[in-house]
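Let me begin by handing over the structure; questions about it come next.
For this view, one protein chain was removed and the others were kept in their places.
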Amino acid sequence: MSQAVVDRLDAQFGERVLESSDAFGDHEVRVALKDWAEVAQFMKDDVDLQMDHFIDLTAVDYPERELARFDLVLMMRSSVTGARIRLRTHVKDGEEPGTLSGIWSGANWAEREVWDMFGIKFNGHPDMRRILLYEEFVGHPLRKDYPIDKAQPLVPYREVDTIDKLPPFGIEEGQPFARIDWESRLAGGDSQVSPALGVQQGQRRTLSDSEAAQKIQARIEAQMAKQAEAAQASEEPSDEGSGE
Amino acid sequence: MFTAYLPVFLMLGVALLVAVGVFALTTALGPKNMTAEKAIPYESGSETTGASHIRLSIKFYLTAILFVVFDIEAVFLYPWASLFTQLGWLGFFEMASFLVVLGVTLVYAWRKGALEWDS
Amino acid sequence: MEPADDLLNEMAALEISADPMRLNMGPSHPAMHGTIRMVIDLDGETLINLDVQPGYLHRGFEKSCERGTWSQVFPYADRLNYVSPMLNNVGWALAVEKLLGIEVPERCQYYRVILGELARIADHFTCNGASAMELGAFTPFLWLLKVRDWVWDILERETGARMTHSFGRIGGMAAPPTATFKDDVLRLIPEVHKVVKETEIMLLRNRIFLDRMQGVGVLTKEQALSYGVTGPMARSTGIPYDVRKDHPYLVYDRFDFDVPVGEDGDNWDRFMVRLEEIRQSVRIIEQAVEQMPDDGPINVDDPRIIFPEKSDVYTTIEATIAHFKLVMEGLRTPKGEVYSFTEGGNGELGFHIVSDGSGTPYRVRVRPPCWYNLAASREMLLGGMIADIIPTFGSVNMIGGECDR
Partner (left out) sequence: MGQLKVIDGGGEVAVTTRLSDLLQWARKWSLFQYPFVTACCGMEFMATAAPRYDIARFGAEAPRFSPRQSDVLWVVGTISQRQGPAVRRIWEQMTDPKWVIAFGTCASCGGFYDNYTTIPGVDKVIPVDVYIPGCPPRPEAVLDALMLLQDKIQANDRKPIVVPPRLVPERAPGRTGEGDS
């Protein structure tokens, strides 16, 4: 039934409908930027179309495309006929499409998000502010040229030295389960913390006093001693953890 | 006379003891390091917005005062009701006049629209 | 006219209005489910102005999708509407399958419907339970969470994780159903009916609950359409739009279930629509479990799309090559743009995908249902009392992950 919508638009706008396609089963129509608001208004008011149910408005960034960098995509549905249509237009960087928030109230937030993520302003929009990011954020993250890991923290990071976030298990420790010789441990009773992890976090031991436990304890002391003199050898300042 | 009220004073004493005791314990035992940020009023994690000394509309005050008036009236009824039989007709008419006077004020306030909330 | 009257008239003429008090229901507030900030101007207790500020849980979903391959989006998709993660998985899988133009085998479609409806039940449990708890009714919250845990037990037995399953795959599912899948689901159904009945007995004739929910937070049909509201919130205003009925996907056209529709779009209707939808989901599950074939392939057998079995990968060279290409280059998708939508927990969950033919999505846009439902909350809250924000916001069911993406 969406094909009827495309024909209706062709009949109404003739050559101003630049392109229409139904790839993958989605009916889509492309118009020039200057007719953007007018076609949208027509689709809502026309008695045959009655596209009164706003679905979505978004943008896609094609930085290599020279003629127009952004694609603005609007999706609507008619609650009367159930037909759906996708309206598209090309927007150059810095151009300002007309706002649709007067036609559908849902477009208000959608346009604020497109401004926040892509940097496309909508003239006539009542409240053109960032919506997902904070005002102090510089740049528009969903543009292809914005690096994904360029963070702009609001609160200066505090350096975290109290816990060394080394990879979960050292090379020599391997998976904690693999490092435990089960017989001695089962003989000696349960221990909440595996020795490998215990050494990593310097926890208090909760082993019982069986000889298997002493064997494990001896191995831990040896490792601790090895770590301790490795620490002296490199003489890095052993400051006490902050823990305020 | 005093012994008659002993349980009352006892209860008051225990209540006072518990109240003061809890506060004393917390101030004595609890750690105290007051920092600047801790002193700022809490507004769910963001900067406090808006002024704090603002003028509220009059109807809040009006309702509060009306409540106080009629609540005190009820408080006077209790001792009177407990001695109702000994007071005889004189006591009855005295309280009746008291209630009539307050009844008139209630009707006046009602007619004046002081009881309507969204005037 | 006593002198007092002149004073009153004079005051009325003077119109000394109290200046509005600006209050900040900030990002960390019990009613705001943790990630919304509302700056409200109050005249006494009624709301004059309201500025809803979402975005405190913006986690960069759409940018993160542009970094991984097509199947690496599933873990991210799980955490969109994290109350019903399976529905997001199914939605994303259907979107890429629509781009590829393939259809999963019958058994997998039934499997996806049943797991999806279980997730929808868990979603409505959490929403109704939480909004009742915020009105002080703590007991139904605990009942509903108890049964939600049993629903999660089934999902955990099937997928391995209670909540963030990442169980969908493009062209099938990660694993076939376990042997005890059908009887577990059938054993769960009476429990769901029991707890829904208990909640109804407890809440639906409670004077406080009625006063707080009926006639509060009213949304008209035109406002809902204009804001793009879908799902239970739209159905509560009288719009009979349910994607499972209007555009049936998977095997939804083989079940008969009806779509509960309210009339005046207040908190009460939203609560009742969700309660009724739990029963409809149970009806779907019953029919799906009965019609689901007991054997047959789960995945589409096309090595270019689905990962080969690990046993084959270690033995045959073709499987090794297929596995290597799928892992290193990702799935080969035709160049183009597609919009696929399913009925998520809060409404129409759409995925607008742009592919440039490579193994990495060029652009993934999620059509977040609760984003537009939240945008409409302004119409429902203005003019109400400050205490009405709590039930209204609870029934909007704003989920941070899906709303701020």
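Lettered A, B and C in written order, each chain numbered from 1.
As a working rule, contacts are C-beta pairs under 8 Å (C-beta built on N, C-alpha and C of every residue); 3 or more make two chains touch, one makes a residue touch a chain.
The structure presented is a predicted model; accordingly, all values stated were derived computationally and were not measured.
Novice: For the chain omitted from this view, which of the shown chains does it touch?
Specialist: Spelled out, the missing chain touches these shown chains: A, B, C.
Novice: May I ask which residue of C:G101, C:G136 or C:G160 touches the chain that does not appear here?
Specialist: C:G160
Novice: Given that one chain is not shown, which residue among C:L57, C:L118, C:L250 or C:A376 touches it?
Specialist: Hidden-chain contact among the options goes to C:L57.
Novice: Since one chain has been left out of the picture, which residues of subunit B touch it in the full complex?
Specialist: Residue positions of subunit B that touch the missing chain: 29-33, 35, 37-38, 40, 42, 44-46.
Novice: Go through subunit C and note every residue touching the omitted chain.
Specialist: Contacting residues on subunit C, toward the hidden partner: 26-30, 33-35, 55-60, 63-64, 75-76, 78-79, 82-83, 126, 130, 142, 145-146, 148-149, 152, 156-158, 160, 162-164, 175-180, 295, 400-401, 404.
Novice: By the contact criterion defined above, which parts of subunit A meet the unshown chain? Give residue numbers in ascending order.
Specialist: 133-134, 141, 146-155, 157-158, 160, 162-163, 165, 176-177, 180, 190-194, 197, 201-204, 241-244
Basically, only the chains that are shown with their structure count from here on.
Novice: Can you compute the centre-to-centre distance for subunit B and subunit C, using the mean CA position of each chain? Integer Å is fine.
Specialist: Measuring from centre to centre gives 47 Å for this pair.
Novice: Which residue numbers or ranges of subunit B touch two or more of the other chains?
Specialist: Where subunit B is concerned, no single residue meets two or more other chains.
Novice: Can you check the complex and tell me which residues of subunit A touch subunit C?
Specialist: Spelled out, the residues of subunit A in touch with subunit C are 23-26, 28, 52-56, 58, 60-61, 73, 75, 79, 82, 86, 104-106, 108-109, 117, 130-134, 141-142, 148.
Novice: Where on subunit C is subunit A touching in the complex?
Specialist: Within the complex, subunit C contacts subunit A at residues 53-55, 58, 60, 62-64, 66-67, 98-99, 101, 222-223, 225-229, 239, 241, 246, 336-339, 348, 350, 352, 354, 362-363, 365, 367, 371-372, 375-376, 379, 404-405.
Novice: Flag every residue of subunit B that touches subunit C in the complex, lowest number first.
Specialist: Touch residues, subunit B against subunit C: 43-51, 54-60, 112.
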